[in-house]
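Missing here: one protein chain of the complex. Every other protein chain is in place.
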């Protein structure tokens, strides 16, 4: 059964140096405030995993939390580059960042295999792309019935998954709705999980499009209203598109980035 | 885009002799009346596919519609045997019935592979069971990353899927809710599909647990209120447990079966 | 062999009732249990009504955390979906919930069992010319393979306790020690077999089912007579505590509300 704890406790107990940490959220329900807590607790040498690393991953990378990034699309959607991500890859600042990149379909299926207790997944993918040569983690397998060759990717089973959801009940059952990306798979693929939520309710009432994670499949729930800002939480608040745009200027230089992080993350409590 | 037609037209146009026909419904939303129409139109040599053949498959088999059955559990749930299914397998009446049997997990994954456009699916399954030797359609594959051996089953891509749902809108978009089994996969795996529905509404309002099939993924929708009886349609009517029980006596002898079918199916219009 | 009738006899409970109650007692609060229909569902719901109110029931129809107030007739009754914490598709139940080994207890019935707790629910007689065609595998092979442990409920007789099986639908301990490991199965296999006569557990070394508990009024000899092989018996079989009044009351209340149509 999930324990309901503070975000500080959840990160302190469940995220260790050197862990592989998936923070999922496909443009919606991105666990920004949980990422800030990981930064404040000065975790190091993490392997970060996410289909769509955006601002919170830019921040984690810029603060030197990660040794490695597993991803499939890293940008500021509709705005442009992730400058901290680029600075790490192009210039090794603040540390060099190993990357393993996939297509969305490939990394998604790594999560699916992980959630399914399978060692790998097959897909029609990657054919004819440079990714096959550049990424060690793509192989092929033959169909034992038709002889066709398909791409194979290994399961990913992170140490910890961190996601944000709209609500949990007092028992730790979680419900999210709207775009739910690959969050269920990330939680089910991982050894441990932290779910930050907008609200804790007595009883969950199922919503249209509601995806429920039963409490016994979650390790910890933390009540973190606004935990997805500047991304959004359908039913609670909208995407702060202006902030995504502002991030372009904030993150472009190392100095303005660090000073923003100092003021807005390090000096702020959980 | 799905055409909205009568059940008679749908079966006449979309179900041909010799077709492989999946009629799905996992204890809920079983397309009974569509099955009756297939019987009335005297289709022959069908390969019928379903995880849980129950009364409607007993009727189809007893009326000589099928040459082959692909399934994973054939019984009258909570009551006992399917006598027509048994009579066909044990005594070849009214015709011999070839069977290919799987576990639920295996047949489910045949549908998943079919819906996914993959030639096969892998699972941890069948290990140590007699099914591996008795069913030609189970092979194994090695994980190219770990070397582990896993079961492999071929995709199933029926000619037609027939399902029952609670509602469609006037454009042919379909919504079902409650237990939805493997119906989405059956429709997506098949070349053509017929969805019978309890009601046709102007606009679909998403329900908790609602599963939507967009109109362009469906071939035909037919308005068939009560189409799942004696199984149930959540929100419309309950399971007729008494009829499931009565079927035991009706189906036990060939004579009482045929006379029931005559009165209740053949003499009834679509 | 006076214990095979369905009357309550002079003990005040039937062998079937004893079987359900003995099984229910083995489920612990907070466990996650994958439940087959029929006897396992009765026992699991009795456990929820008695010592394990937080038992999480999973039905292969897609119900996670079902809390039925009446016994379902099928594994897909509306009551299961309406009371569940989550309802998911059948592919998801098997691929995301069962296969990875996150279920504590798989709860199975069968038509035949052998000395290594392998089960048959497929055919009686030869596969190609069966005397009785049974329903088939359903969820059993993967429940048997993937759950952390398995509990089996089956009425004990020379028709059900056979060696060899007419067909091996799902695996217990296969051909004995090492079989499960060689097959790469992750679950530890059957923990116990609960019958209307007593309880059998696998011998830690040989994996062979061994009679360790007898229900009240049942003799070792009666259990031997109801077993189609030479039954291994523990040195001093325990006697199952008789049903308490509360257990019987809960069970009878549950069964009385079972939908019309159930034959077992």
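Descriptive notes on the structure:
Which chain is which? They are A, B and C, in the order written, and residues in each are numbered from 1.
Simple rule for what comes next: a contact is a pair of C-beta atoms (placed from the backbone, for glycine too) under 8 Å apart; a residue touches a chain by one contact, two chains touch by 3 or more.
Please read these numbers as outputs of a predicted model, since none were measured by experiment.
Here the chain not displayed is in touch, across the complete complex, with A, B. One of B:21, B:39 or B:115 touches the chain omitted from the figure, and that residue is B:115. For the chain left out of this panel, the touching residue among A:64, A:77 or A:94 is A:77.
The chain not displayed touches chain B at residues 1, 115-118, 173, 184-185, 188, 204, 212-214, 216-217. Listed by residue number, the positions of chain A touching the unshown chain are 26-28, 51-52, 71-75, 77-82, 85-86, 89-90, 101-105, 108-109, 111-112, 123-131, 134, 148-149, 178-182, 184-185, 209, 211, 232, 234, 238-239, 241-242, 244-245, 248.
The rule is short, and it goes like this: only the chains that are shown with their structure count from here on.
Distances between chain centres, each the mean of the C-alpha atoms, put A farthest from chain C.
Here the two chains linked by the largest count of contacting C-beta pairs are B-C. Chain B and chain C have Cα centroids lying 28 Å from one another. In chain A, the positions touching at least two other chains are 117-118.
Residues of chain C in contact with two or more other chains: 95, 99, 146, 186.
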